[in-house]
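Read the structure below first, then the notes.
Complex shown without one protein chain; remaining protein chains in place.
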Amino acid sequence: MTLARARLICLAVFVLALLAVPYVLPAFGATFWVNIVAEILIWSLLAASVNLLLGFTGLLSFGQALYFGFGMYGVALSINNWDVGFLPALVIGIAAASAMAFVTGIFAVRLTWHYFAIITVVFSLIFYFAAMSTKWLTGGDDGLSFSPPPVIEIGDFSLTLADTTAQYYVILVIVAVAFALKALVVNSPLGLNFKAVRENDRRAALIGINVFRTRLAAFVIAGALAGTSGALFAFFGRYASASYMFYHVSGEAIVWAVVGGSGALLGPLFGTGALIVFRELASNFWENYLLAVGAITILVVMFAPRGIAGAWNDMLLALTARGGRSATTAIATAEPAGDAPDHAPTRSNADG
Amino acid sequence: MADLALRLSGVTKRFGGLVAVDDVTIDFPGGQLNAIIGPNGAGKTTLFNLITGETPADAGRIEFAGKDIARLKPHEIVRRGVSRTLQIKSVFGGLTVVDNIRAAVLTHRRIMAPFRLVSSFASVSARTDELIEEVGLTGHHQTLASALSYGDVALLEMALALAAEPKLLLLDEPICGMGPQETERAVAMIKRIAKRVDVILIEHDMEVVFDIADFIMVMAQGGILATGTATEIASNLDVQEAYLGSPEDELAC
Partner (left out) sequence: MNEFVLALAINGLVWGLIIALIALGLSIIFGLLDVINMAHGDFFMLGTVGGLVIAVSTGSFWLALLIVPLIGLLLGAAIEWLVIRPTVRQASLTIVTTFGLSMIIQEMVRATYGPQPRRMSAPIEGTIPLFGIDYDLYRIAAAIFSALCLAAFFLFLNRTKIGTWIRAVRHDPETATALGIPVTQITAFTFALGTAMALLGGVIAAPITTVEFRTGIDVLPFCFMAVIIGGLGNLQGTVAAAIMLAVLEGLVTSFVDPTTARIASLAFMSAVLLLRPHGLFSGATR
C-alpha cells in the first residue's frame, strides 16, 4: 500500500478512537479519563498554535499563553457581564485573541530569531502582570468563575456542558474543526508562503512574497488557535484565571509541540496527549515526575527532534516503502526542524 | 523588452567609512545581454543588492520601466518585474522542486486563498510543469531541493526567477562553481532567456562574458572603470591594469 493510504487509514482509526472514547473508556471503569482526553484535546490547540508558528513558519513564540488568556477571559467576561450564549461567547473569545495577536504581531513579527522569542515573552508578561493587578476585572490569581450557558437550546431540548459525554463531543467537534481548518491553511497557497518564509526568507522576498505580512498572518491564525484553546478551557473549567497567562504555560505548550513533532500537522495532539497522560499516570506514584518531563524534553531535542509524529512517519515510510529511492533519500535528508512532507511522494502504485 | 533595461543615476552606498558603490551612473540598454565585470570587492554584488532593494541606497535614482525603484521593498521590486539569482544559490531547501516553483508562481499570480488546497490550482500546476521543462529539471518534480546537485539547484533558482515573469533578470555569477558540462548548459539557457528578457549578469569567467555579452560594464573600487562591447573592453588598458593587480586565482568566484 502507499504511504498516503497508510496515513489515511491511521487517521481514520484515530478519529474513530476519539469518537468512541465516552463509550469505551467507562466500560473499563475509567470514566475519569474521558475528561482527561477532553483536556488533552483543549490543550492540543495551544500546542497547535506553537506548531503552526514554529514548524511551519519558522518562528518560535514563547508567549502564546497571552492569546490563550484572551480567549479564556473573552468567554468568562462576556458571560459574566453580558450574559451571552455559548456560541457568541466562543466567538468573542476567539476574536479577542486574534485581535490581540494582530496588534502584538505587528510589532513582534518585525523581529526575528531570539529577539522574536524574547519579545513574545515580554508581551505576555506585561499582560500577565496587568491581569494579576486588575483583580476587580480578572479575579487575578483566584480567577473568575461563571456558569456556562447551554450549548444549544431548541425548544425543550437543550445540550449543556453539565453532561460529561455531551461536553466531550462539543469539545471534540470544535477541536476537530480547528485542526481541519489548520490543515487547509497549511496546504493552501498561504501555507506554502509560510513554509517558503521558514525555509529561506531572503529567497521568499525575492520571489515577491511580502514576508512581514506572511509572518503576521501566521501569527494571527496561531493567536486564533490559542484563543480557541483558552475559550474551550474556560468552558471546561467554568473559570478563568490569570495564572494561566504566565510564561510557564507558553513553555509547556512548546514542549508539547516539540515532543509531538513540530513540523507535523497532528504533532501537537500526540505531544500533548503523551505528556498529559504521562503526567496523570506518573504523578500518582512519583511526586517529582516533572523531573522526567524535563528530561524527556531534552532527550527529544537531542535524539528525536522531529518528535513523535516524525518517528511515526518514518515507521510508516519504512513499512510501505517500495522503490522510488530518490524520494526516500530525499525525505530522509529533510531538515528535522522542517516538516515531514505533508503530501506523499509519487511512487509506483504496485498494489492497493 | 524595453529600449532601456535599467537606468542608474548617481547611485551610492557607504558602509561606515568604505564607499562600496561610488556615484554610479549608467544606462543598461534593452534588448541586449549586459554584463558587469570587475575584480573582487569592486562593488558588483552590492550594486545588485541596491537594485533589488535588499540594501538601501544612500543616494541616487534607480529607474526601471520609467519609475524610480530605489526606495521600494524587495518584494515590491520583484512584483514590478525585476528578478534575481544569488551568488550562493538560494532556494527553499526543505521543499520539493514542485513546491519551490509553485510558491513562486502562486505569488506571481497573487494567489493567497487560505482555504483552498494548493493542488487544486490546475493552471498553476501546468505553469510549474512548463518551468520545470524549460530549465531542464524534468523528472525531479518530487525531489527535495536540498537533495539536488549543485548544478540542478542553479537551474531551480533560475526557474524561481523566471516564475515571476520578469522583464529584467539579474544573474549574480550564474556559473560559479560549475563544471564544463553544466556551464555549457547554463550558458545556453541564459542565451535563450536573453532573447525575451533583459539580462544583466555579474560574471568572472572572461571567456563566457566575451562570448555572450553585448554590452559590458567594468567596475573597480565601487565606480565605473569602463563600458563598451567585448572587443573594446578586451583592448582597454585601464581594464587590463585593474585585473593585473589581482592574481589569477583571486578571480575565481
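Brief remarks follow.
For reference, chains read A and B in written order, and residue numbers begin at 1 within each chain.
As a convention for this text, a residue touches a chain if its C-beta (ideal position, glycine included) is under 8 Å from a C-beta of that chain, and two chains touch if they have at least 3 such contacts.
Everything numeric here is computed off the predicted structure, so don't read it as measured data.
For the chain excluded from display, the touched partners among the shown chains of the whole complex are A. Touch with the chain that is not drawn comes from one residue among A:F62, A:F86, A:F233 or A:W312, which is A:F62. Interface note: of A:I36, A:L125 or A:L184, the residue touching the hidden chain in the full complex is A:L125. Mapped onto chain A, the footprint of the missing chain covers residues 54, 58, 60, 62, 107, 110-111, 113-115, 117-119, 121-123, 125-126, 129-130, 132-133, 248, 251, 254-255, 258, 287-288, 290-291, 293-298, 301-302, 305, 336-337.
Going forward, only the chains that are shown with their structure count from here on.
Rounded to whole angstrom, the centroid-to-centroid distance between chain A and chain B, based on C-alpha atoms, equals 41 Å. Taken together, the chain A residues at the contact with chain B in this complex read 181, 184-185, 187-193, 195-196, 198-200, 202-211, 217, 326-327, 329-331, 333-335, 338-339, 341, 343, 345-346. Within the complex formed with chain A, the chain B residues making contact are 52, 54, 73-75, 78-79, 83-84, 86, 90-96, 99, 102-104, 106-108, 111-119, 121, 141-144, 146-147, 160, 163-164.
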